[in-house]
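Note sheet for the following structure.
Only one protein chain is missing; all other protein chains are in place.
As written, the chain order gives the labels A and B, with residue 1 at the start of each chain.
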Amino acid sequence: MRKSNFFLIGLAICTILLLLMFVHAFFKREAEAKFIQEKSEMVRMLGLTDLCLFTEASYTRHLSQADLHTPFQDSPMSFEHFPSGSIAAPPPSLRKINGKMD
Amino acid sequence: MGKWIERQRNIIDFTLSSLLRKKGKNISLLCVYTLVVLMLASVMFFVHSIKKEASMILKDAPEMVVQRMIAGRHELIPLAYMDKIKNIRGVQSVNKRLWGYYYDPVVGANYTLMVPDHSDVPAGNIMIGRGISRVRLAFPGDTLEFRSHDGKIITLEVKKTLSPESELVSSDLVLISEDDFNRLFGRNRDSVTDLTLHVKNPRELSTIALKISEILPDTRIILRDEILRTYDAVFNWRGGMMIVILLGALLAFIIFACDKASGLSQEERKEIGILKAIGWETSDVILMKFWEGMIVSLSSFLLGILLAYAHVFFTSSMLFEPVLKGWAVLYPQFKVVPFVDASQVVSLFFLTVVPYTVATIIPSWRAATVDPDSVMR
Partner (left out) sequence: MISVIELLNTRKVFNMGKPNEFVAIEGVTLSIEFNRVTVIRGPSGSGKTTLLSLIGCMVRPTSGRITLADREITSLPERFLTEIRQKTFGFIFQQFNLIKGVTALENAMLPAYPSGERHASLKKRALHLFDLFNISQKAASRVEWLSGGEAQRVTIVRALINNPSVIIADEPTAHLDTKLSQEFMEIVARMKAEQKTVLIASHDPIVYESPITDRVINVRDGRIDGSVR
């Protein structure tokens, strides 16, 4: 087969797959909508405030509930020692200078 | 039009022949480039989807949470505060929340224990999240032992495991009855963990928050808006890991572009001269260089994006798992729902394809304009 045909056909296949990707995403979203609904129901019923992503420590588990001092409760000098700290920064509300808790 | 297409096809033919001469080098280049796109796109897809899902799931989180602070730490809040808050104008209802953490030394995992307000858990029973079920191999009918605040062992039977589809919010939850909670933690009945509020008019939230902080100065308020913004900011690009990935990708792109932009070798220059001598115009040579850049970068982009989609949405980001799991023993199993932002895909396209292609064309410009006469000598 001519080289350029090989390339162009490959390109066409990939482009079609890319479009199918968006189509798949759409249908998956529709299918999963009820599960998202289920989770949001649970949040409402139990009064939950956080996603269960990082269960290493209290302030990583409940990101929105943690106060400024929790990570340092061992010592004022103790550094961030959980790996999730390098992914999730402290919530923006804590980083404001004139936050509502001041 | 037909001629234009044929011209492109012919030039692509030659460009491919030219690239295939250094098969090893170019295939590894393609692989590495694809990997870089895979990483970037995976991060992009994952972060966007999680943020979107978080905002949808947490939209019904408590409007306001009132925490008590003692010496800068979150402490139990007296139930008496509830009455004070109830009397504030605009407050529709105040609820107590009873929740806490339990460290299970058997597996080294942290659980979140909660007393559900509405659905009652019978005393002696617990409902556990799937994460706990996995880590302790505990199923309905099994029992789990908890060590109470005063050293006693409390045995509780698993009544039910929470659904797997709710893992993102419930994976580490233990729903427990109030009596068992009290026994476990030695709670005295006039304090609770925190309070949640429901207000009549959402626009009054900050006014009410201000009032509460006046009446109860040792409290801290968390608004739903802040909860949502927390998750919007999670995986922020300024977070350590993200910067490493982004910088890594940027560095890779720069290296590729520099390698191309560093100029042509003597041999490449000679070849361009030959092409000019046999009748190729400057624009034909530039077109060839354009395709040279495009073939590599476009292929990398398409393969990278497709693989990234499969990686994030079919394998649940298995490459990121070690990073996301960190030191946690309990990690939720969840399939991220594909929320794909087309504009992000387009931006990545431009970032991947344009600089590299430009870096391939520019150094050849000079050589392409050479007088074919030089080849005769």
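In the analysis below, contacts are C-beta pairs under 8 Å (C-beta built on N, C-alpha and C of every residue); 3 or more make two chains touch, one makes a residue touch a chain.
Owing to the predicted nature of the structure, the values given are computational and were not obtained by experimental measurement.
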Contact list for the unshown chain, restricted to visible chains: B
Touching residue (missing chain; options B:Ile88, B:Ala277 or B:Val323): B:Ala277
On chain B, residues whose C-beta touches the chain left out of the figure: 2-7, 9-11, 13-14, 17-18, 21, 271, 274-275, 277-282, 284, 287, 371-373, 375-377
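As a convention for this text, only the chains that are shown with their structure count from here on.
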Gap in Å, rounded to a whole number, between the CA centres of chain B and chain A: 4
In the complex with chain B, residue positions of chain A that touch it: 2-8, 10-11, 14-15, 17-18, 21-22, 24-25, 28-29, 32, 35-36, 38-58, 61-65, 67-70, 73, 82-89, 91-93, 100-101
Chain B residues touching chain A - in the complex, by the definition given at the top: 9-10, 12-13, 16-17, 20, 53-54, 56-62, 65, 67, 69, 72-74, 95, 97, 101, 109-110, 112, 114, 116-119, 129, 131, 162-163, 165-173, 175, 196, 206, 209, 213, 220-223, 226-227, 229-231, 233-236, 238-242, 295, 298-299, 302-303, 305-306, 309, 313, 323-324, 326-332, 335, 337-340, 342
